[in-house]
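Excluded from the complex is one protein chain; the other protein chains are retained at their positions.
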Amino acid sequence: MNPELSGILVSFAITLLIGIPLGKYLAKMFAGEKVWTDFMKPIENGIYKLSGISPNQPMDWKQFLKAMMVINSLWLVYGFFVLMYQDKLPLNPDGNPGMTPDLAFNTIISFVANCNLQHYSGETGATYLIQHFIFMFLQFTSAATGIACAVAVFKALRDKTTADVGNFWVYFVKSITRLLLPLSVVVALILTFNGTPASYAGKDKFISLQGDTVNVSRGPAAQFIAIKHLGTNGGGWFGANSAHPLENPNYVTNITEVVAQMIVPMAMILAFGYFIRRKKLGWVIFGVMAVGMFMLMIPTISSELGGNPAIAKMGVSQATGAMEGKEVRIGPMATAYWSTLTTIVSTGSVNGMHDSTMPLTGLWQLLGMMINSFFGGCGVGILNYLIYLIIAVFISGLMVGRTPEFMGHKVEAREVKIAALITLLSPFLILAGTAISSYVFNNYGSANWAVKPSSWLNNPGYHGFSEMLYENTSANANNGSGFEGLGDNNIFWNVITGLEILIGRFLPIIGPVAIAGLLAKKKFVPESAGTLKIDTVTFGIMTFAVIMVLNALSYFPALALGPIAEYFSMLK
Amino acid sequence: MKTLIQSIRLTIVLTVLLCIIYPVVISFAGKFSKGKGNGETITLNGKIVGYANEGQKFDKPQYFWSRPSAVGYNAAGSAGSNKGPSNPDYLKEVNSRIDTLLKYHPYLKRSDIPADMVTASGSGLDPDISPAGAQIQVKRVAQFRKLDEQKVAVLVKEHTEKPLFGPEKVNVLKLNVALDELK
Partner (left out) sequence: MSNRSNKLFEPALVQTALKESFIKLNPKTMMRNPVMFTVEIGTAVMLYVTVYSFTHAGQGSFAYNCWIFAILLLTLLFANFAEAIAEARGKAQADSLRKTREDTPANVVLEDGSIVTRSSNQLLKGDVFICETGDTIPTDGEIIEGLATIDESAITGESAPVIREAGGDKSSVTGGTKVLSDRIKVVVTTQPGESFLDKMIALVEGAARQKTPNEIALTILLASFTLVFIIVCVTLKPFADYANTPITIAALISLFVCLIPTTIGGLLSAIGIAGMDRALRANVITKSGKAVETAGDIDVLLLDKTGTITIGNRKATRFYPAEGVSEDELVKACVLASLADETPEGKSIIELAQQGNTRISSTAPDGSEFIKFTAETRASGINTPDGKRIRKGAFDAIRNLTINAGNQFDTAIEDRVKAISSNGGTPLVVSQNEKVIGVIELQDIIKPGIAERFERLRKMGIKTVMVTGDNPLTAKFIADKAGVDDFIAEARPEDKMKYIKHEQAAGKLVAMMGDGTNDAPALAQADVGVAMNSGTQAAKEAGNMVDLDNDPTKLIEIVEIGKQLLITRGTLTTFSIANDVAKYFAIVPALFIASIPALQSINIMHLHSPESAILSAVIFNAIIIPMLIPLALKGVEYKPIGASALLRRNLLIYGIGGVIAPFIGIKLIDLLIAYFI
């Protein structure tokens, strides 16, 4: 077999091999059953004690969300100031300057929200202190926040009637001590021993074979890159992210990183099924997501392997596929595979530049982020899916002649209202954001910003539109990847995407938790033969149809003007 | 208020765990890796001439060339070109790279040129080129260095890595160091 194809097949196989048992483990661990990592208990108890937390205190959904919001707000405020004054703080061997307020605003939101959209460049924009004490810290905690909120939903949906969704601090701390930290150690070690730097040494300098003087950025990157993927964060240590040869030195690290970003989202889906004791439901959801993933991935791979038709016309050989923005050691197939996964699971790390991928690849990347729940980010993937599920349950419940119910609870106006609001939110943020960007580009081209609107596009025409659409989509999806040609470090982009990330992160977390909390308080309705079963293939197809139709309807015109128009115009 | 104090205390405790203990432990373990956790370097005649995994600029005729780079192989500021596939300026640039290649390798047909030699990499620091990319340069390098073409071809073959998974590649720095060591 083609070693590139076998490479991605092996990647996927490893993902399944780790993801499936991890799902079972997570369900048990969060349910408080005996697991092999119980040796961490003393450490956790120490953390609770030092923090003044009583781990056994039950929380209703409002208290739970309050705790979540308070600690996240704390990070926002504290991080904002540290970023602005990073130049005055220690651990700055390369002498990087402090961030402007708008960049600090954008950056801190981006990391708190598990988005990791980076309007700075890792080598020159952030000190080691920031990279570790703010960014890496938040890469752990933002992922743990998402996971904790998902577990609250699990608990609410498992118990027949309850007000208690579990203790936020406990889910949060356990996400770190029992999942993210141990896995990070493993991944970081693999990376280190494959050539990713892990020491605190600053920039290096040497004279190349040709006689050029070369400065080399280094630093403790392996630790960071591990959690960047495990926590579906995606923010790179270096500007070029995982395309950078130190961040992703060889094919082994490439497999490691792409597996690392998939296993937690995948495991969370199965954990859901195991936790609520509806194993089959977990697998049906898994199936829907997997089908969605392949539907995006296969055409992506095919369009990248096909190469750039415009370059084909020049007569050079594109035997290896489209190579602009790609690394030889990784190759187009693994880059395409990665690009699908990183957009569906909201990691947003890249091992090749998305801006230079083929138009249809861009289309699938955008769609992956718009849907944002084919596995989705750590914890938040299943939360996003829940919203689609509620809508699917509502419509199909009616279609079988019963007022809709979900997991034994009636879905009524209040839940639908929340679900409808969240459904509305993504199109609103993405389309309104893109509309404002286009408007500013059209009418205020010469605004006196760090990057002038007239010059913020790196590419003209439809592709330029795609750059703006991509940026807004990525922000709303908390993805963090970009069509990086966009000149986005100015006050406009920093503020607008900052707001999009903030809203696009927290409302879609609050909504599902509230829905689950509200449902859990309702009377439990046992299933009968007339009840719509949601763990069937039929219902899986229904949910899939809801996801595809809702997204297609919301974004078709925008996509038509961007990647679709570019694609068809390149054919001629 | 109670929640805020809990949050502050938890943040401090986790900072110690995640930002000090965890990275320091990994950093320590890294000392036992090949590059001692600093990245693996390559030396020629006792002098460090580069990092094994980071590409550097090779555009002189005596060397095998690296791929085009959007940042001129600035290892302190990696980036791709971010040019869209339909961008006319970009396509012009690709065309001129083809012309340059053809100029220095007059023995080539257009269809001999692999795409990676005329497109910029994602990082701008790609250490590798495709085997085809190396093979088309053999004649030029051999002619310039007045070496037997066959000998250079063998060298390229020796430096072509065929991993179990993933694409075949040639590390340009290692190849060029080996070339320099030939003398």
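When the chains are written out, they are named A and B in that same order, and each has its own residue count from 1.
In the analysis below, a residue touches a chain if its C-beta (ideal position, glycine included) is under 8 Å from a C-beta of that chain, and two chains touch if they have at least 3 such contacts.
Being a predicted model, the structure only gives us computed values, none of them experimental.
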> Which displayed chains does the hidden chain touch?
Replying inline: A
> So which of A:I263, A:I330 or A:I391 would be touching the chain we can't see?
Replying inline: A:I391
> Which one touches the absent chain: A:K66, A:K203 or A:R402?
Replying inline: A:R402
> In the complete complex, which positions of chain A touch the hidden chain?
Replying inline: 391, 394-404, 408, 411-413, 415-417, 419-421, 423-424, 427-428, 431-432, 434-436, 438-439, 441-442, 462, 465, 523-526, 528-533, 536, 538-539, 541-542, 545, 549, 552-554, 556-558, 560-561, 564-565, 568-569, 571-572
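Assume only the chains that are shown with their structure count from here on.
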> When the centre of a chain is set as the mean of its C-alpha atoms, what distance in Å lies between chain A and chain B?
Replying inline: 28
> What does chain B use to touch chain A in their complex?
Replying inline: 3-11, 13-15, 17-19, 22-23, 25-27, 29-31, 33-41, 44, 47-60, 63, 67, 73-88, 90-91, 94-95, 98, 110-116, 118-130, 132-133, 162-169, 173, 176-177, 180
>> Residue numbers of chain A touching chain B in their complex, please.
In response: 3-4, 6-7, 10, 47, 50-53, 66-67, 70-71, 74-75, 78, 121, 123-124, 132-133, 136-137, 140-141, 169, 173, 176, 181, 184-185, 188-189, 192-193, 195-201, 203-204, 206-210, 212, 214-218, 220, 222-224, 238-240, 243-246, 249-251, 254-255, 307-308, 310-311, 314-331, 334-335, 350-353, 355-359, 458-464, 466-467, 483-485, 566, 569-570
